[in-house]
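This is the structure, below, for whatever I ask next.
With one protein chain removed, the remaining protein chains of the complex are shown where they sit.
All chains are identified by letter, namely A and B, in their written order; residue positions are counted from 1 within each chain.
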Amino acid sequence: MTAASLPQFPWLTLLVMLPLAGALLCLLHGNRTVESRWLALATSLAVFGVSLYLFFCHGDGGSGWLRYEDVSWIERYGIRYVLAMDGIALLMVLLTAFLQLAAILLAWRVEEKASYFFALLLLLESGLMGIFLAYDLILFYLFWEIALIPMFFLIAVWGGENRRRAALKFFLYTLAGSLCMLVAMITLYQIHGDQSGTYSFVIGDLLQTKLSSTQEVWLFAGFMAAFIVKSPLVPFHTWLTDALTEAPAAGSLDLTGLLIKTGIYGMIRLAFPLFPNASRDFLPILAVLALFGLFHAAWCAYNEDDIKRLLAYSSISHLGLVVLGLAAWQLTAWEGSILLMVTHGLTTGALFVLVALIRERTGTRSLQELGGLWGQAPYLSAMFLLFSLASLGLPGLANFAGEILVLLGVFQVHPVWAVIAFAGVVFAAAYMLRLVQGTIWGPAKVKRTLPDLTAREWLILLPMAILVVWLGLYPAPFIAPLHGTVAPLLLGGMP
Amino acid sequence: MMIPFGHALAFAAALFILGLTCVLARRQIIMILIGVEIMLNAASLVFIAASAYWQQADGQVFVILLMAITAAEVAVALAMVVYLWRRKKTMIADQFNGMRG
Partner (left out) sequence: MSQTLLFLIPLLPLSCAVINMLFGMRLPRLIPETLAICGVLGAFLLTILFWGYAEGEGTRAVLGTWLSSGSVDVSFALCFDKLSAPMTLMVTGVATLIHFYAIGYMRDEVDYARFFSLLNLFVFAMLAIILADNLLILFLGWEGVGLCSYGLIGFWYRKRENAKAGTKAFLVTRVGDVFLGIALLWLFALTGTLSITEINAQAEMISPGIVTVLTLLLLVGACGKSAQLPLMTWLADAMAGPTPVSALIHAATMVTAGVYLLCRLFPLVSLSVFGMAAIAGVGAITALYAATCALAQREIKRVLAYSTMSQVGYMFMAVGAGTVSGAMFHLLTHAFFKAVLFMAAGWVIHLAGEENDIFRMGGLAKNGPKELFWIFLAAAVCLAGVPLTGGFFSKDGILLALFTEGTLLYKGYWLIGVFTALLTAFYTFRLVYLVFAGEPRGEGQPHAVPALMRWPLWPLAVLGLAGGLLNLPAMVGGGESLHQWYGKLAGRQVTASHDLEWLLIALATGIVAVGWLLAHLRYRSYREPLDNSVSRFLLAGWQADAVVDRLLVRPFAAMGRFCSAGCDRTLFDGTLEGLVKLSGRWSGLLLQLTTGRLTTYLSAFAWGFLIMLGWFLLKLVNGGGH
């Protein structure tokens, strides 16, 4: 497929199709574990290379679409194959490619049906890339579901003890949300077609639809049902804790680092621009939900004994802040929110990696049974400490940059929200320090010699650690692409 | 001379009802299959009669097609009957309720 509208190399298509091709090749390799492993690594490396290239091409941002690929697809129903990339998508693509690389390295030792595992990981990557790039509702929906299925199987086949149940809960919950979205999509298509005479699913066309306020509210609700469940906002979050806990390590990494970001990305890309008035009215409710989730999840995390569940709750709590930033509808807050999405993907992703490594070594995830790891595996513990500190928002590390921008932005519009949210900082410290206290400090409870980080594990964690410090001290390169994108979005338009 | 169209239709209807009764009343799989065949033949008869009545070959073409399909269907069905007999040593249809919800 080549982009018809613009005579340039279809890099975006490559981003989506490369992992898909890799997945198919992995499947063809059947039970040859080693080949599929290297194949998956090569594919994700290539995807990462492409995304890096795009980042260097468009790192300075600039307004409008950075890339736009438009091909006719199912002409009869006005469905087109449109991939488009703006600054936000650029960051998300980069994050996806980076974390996927880490996920594949993390899954390196998976032996059971390994080629299927890698195929699913790559399929997931393809779906995620598609979600972040699609600019046609049907295409978006297609990728939205493509990303759902591999995750279902990753949990259901390679998961922990309650994997079936968790996978089913995940699947049904998110499917219920996305079906609401599908209905809303088709209704919107119909309304737009009746109005203008041209039936089209391309988002750019649908932006011009004139909706009565009742129509707008209902359609907005349909879209938000999918995004709120996916984000997930309390009280629709219980699938995430179960899924994250039961998923295999690489699956948890993808789930927390990327998949739940698609919900927020959907709000930014679809729900807010398509229904500006309804979303403006909904913002206070969104803020309340976000704040409620922020504290509720923090409290739950404080009470949790399983470190994976604790981290799952911390994810929900952090995303509360991200959503709060969006609800403020303010430039700085939005840029902070998007930056926080990226940094959260890094820090919490790395923490999930570390939890998996700890589980591999000690055989437990319970705070009751862990402790004193510093004496046994100092480098592992140091990494754990670093990412925990980043996660609790220590200045100079990644999350702080996003958090403070969100808070600075929110305070200018809604001081009370920001003040309440700031108190969450103490909550984050409370549960993260409890986590650190229970795992790496105290007397050593597992009386075995535990191996420290291996070369492969260094390879996963070191780039993440460097990025966490880099983003903490010099986030400018990652904010720059946002400048040209966020401002027009806030004014209600698209690039 | 030609048989009147109405007679043919009445005969086909009678045949159909006989077949249906067989299908509904009998418990043996073989008998149910035979009932189905009779119903199919009734349908074929209507096609033939109509084809003769309107002087068009379409109906006859269709009947030939139907015969081929029926032959295939019977072949498959009888093979399955043999298989089912091997499994349960019975031909009573209600014994095969593995699809119960």
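Quick note on the criterion: contacts are C-beta pairs under 8 Å (C-beta built on N, C-alpha and C of every residue); 3 or more make two chains touch, one makes a residue touch a chain.
Everything numeric here is computed off the predicted structure, so don't read it as measured data.
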Per the whole complex, from A:Pro273, A:Gly409 or A:Pro481 the residue touching the absent chain is A:Gly409
Among A:Gly22, A:Gly130 or A:Gly336, exactly one should touch the missing chain; which is it?
A:Gly336
Please identify which residue in A:Phe55, A:Phe422 or A:Trp458 touches the non-displayed chain.
A:Phe422
Where does chain B touch the missing chain, residue by residue?
20, 23-24, 27, 29, 32, 93-94, 96-101
Interface residues of chain A toward the undisplayed chain are 169, 235, 237-238, 241, 296, 299-300, 302-304, 330-332, 335-336, 372, 374-375, 378, 382, 389, 394-396, 401, 404-405, 407-409, 411-412, 415, 418-419, 422-423, 425-426, 429-430, 433-434, 437, 440-444, 473-476, 479, 482-483
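In the analysis below, only the chains that are shown with their structure count from here on.
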Find the geometric centre of each of chain A and chain B from their Cα atoms only, then give the gap between the two centres in Å, rounded to an integer.
59
